[in-house]
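For this view, one protein chain was removed and the others were kept in their places.
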Amino acid sequence: MTEFYILMVFMIIAAIIAVETKNLLSSVICVGAIGFGGSLMFLFLRAPDIAITQIVVEVLGLILLIRATISRDLTFITGDREFFGTVISVVVVFVIFLAGVRVFETLPEFGTPIFAQTPGAASQTYIEKGLEETGAANLVASVILDFRAYDTLGEATVLFTSIIGATVILLYKSRKRLEESD
Amino acid sequence: MEGMTVIVKTIASWVKILIFVFGIYIILFGHLTPGGGFAGGVILASSYVLLMLAFGRKFVEQNLPLSLASKLDCIGAFLFALIAVLGLVYGGVFFVNFLYQKYLPGQPLELISAGTIPLSNIAIGLKVGASLFLVIFALSVCCKDLRYKDAKAESASNSSANKKE
Partner (left out) sequence: MPYALCFLLFMIGLYCAVVKKNMVKIVIGIMVMEYAVNLFLIMLGFRAGGEAPILDRTHLDAQTGQIASSFISHVVDPLPQALVLTAIVISLGSLALMISICIRTYSRYGTFDITEIRRLKG
């Protein structure tokens, strides 16, 4: 259990540095550190599928962020901040945090999953009947591609739409340039 | 964007093949070991991103042009929907695993098993890999000619026009 606390404290320190520093390149590198710590956390939480996906997605996300920030003229943030708005925001976020911690006392303790306590949960059926009904040895793959395949279809649609949106925004030629090239 | 030095180009041309084969392995064995279509597709896209960073954008454009990547993306999404509709035709229910239940059960823990799950993995891996390569290629193409100075000149001319009126 101590490895969880060490990794969480590392991620929180990296998040505070990413939020507060004035250099954009430093904050992008700290976001990479948060993602790497998250991947190690997933490995210790016995989820190897998620650890592989998180680390490759975080590497590509870093390439996207660095492409947006490093070739621009401004890499330092200047200007003053409003004092009153910042204080009000910090107070509101702190009150939400205190109210939210009370909710976690109603959850079961860390280390016992919910399906061990409620009988007839869906996960119990997926574990017991997974191999006979789908034939896949990876239970997570049998859940996303056989028992819950609609969610995967929805996810493929969302990814398709967001990539089309990003490509159209980036490759858009304005009307003046089209008229000049004709 | 332009390429890098000779050392980086040599090593990248060897390592790119290893990353590509590793991505195909993660996709194909997605029903036996951790991995699956999503992680394998992202690894396939990152092998082409390595090629683009080491050799420059124009070299990759001759290798895998933008229109071909876009067509592969659509083919992957279409294959996934086709597998779902074939489940309706042969099995009676939308998205049922018709290969495992009727035609080709196979042995558990072998490569050919679990019906349509490996086929869905291949379709999703193709789709995710082509999409992410498309986005990173479009990011490197965009906004080469419209720079910060143009925007400042535009706003200066706008404010001078407003002052005259």
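By written order: A and B. Residues from 1 in each chain.
The criterion applied here is as follows: a contact is a pair of C-beta atoms (placed from the backbone, for glycine too) under 8 Å apart; a residue touches a chain by one contact, two chains touch by 3 or more.
No experiment lies behind these values; they were computed from the predicted model shown.
Although one chain is not drawn, the whole complex shows that of B:12, B:26, B:42 or B:123 it is B:42 that touches it. On the side of chain A, touch with the chain left out of the figure occurs at residues 4-5, 8-9, 11-12, 15-16, 18-19, 24, 27-28, 31, 34-35, 38, 41-42, 45-50, 53-54, 57, 60-61, 64-65, 67-69, 72, 74, 77, 79, 81, 85-86, 89-90, 93, 96-97, 100-101, 104, 107, 110-116, 122-123, 126-128, 131, 137-140, 143-144, 148, 151-152, 155, 158-159, 162-163, 165-166, 169-170, 172.
Considering the complete assembly, chain B touches the hidden chain via residues 33-34, 36, 38, 42, 108-109, 128, 131-132, 135, 138-139, 142-143, 146-148, 151-152, 155, 158.
Criterion: only the chains that are shown with their structure count from here on.
Chain geometry summary: the mean Cα position of chain A and that of chain B are 19 Å apart.
Taken together, the chain A residues at the contact with chain B in this complex read 48-49, 52-53, 56-57, 59-60, 63-64, 67-68, 72-73, 131, 134-138, 140-142, 144-146, 149-150, 152-153, 156, 159-160, 163, 166-167, 170-171. By the touch criterion given at the top, residues 26, 30-36, 38-39, 42-43, 45-46, 49, 73, 77, 80-81, 84, 95, 97, 100, 105-106, 108-109, 113-117, 120-121, 124, 127-128, 131-132, 134-136, 138-143, 148 of chain B touch chain A in their complex.
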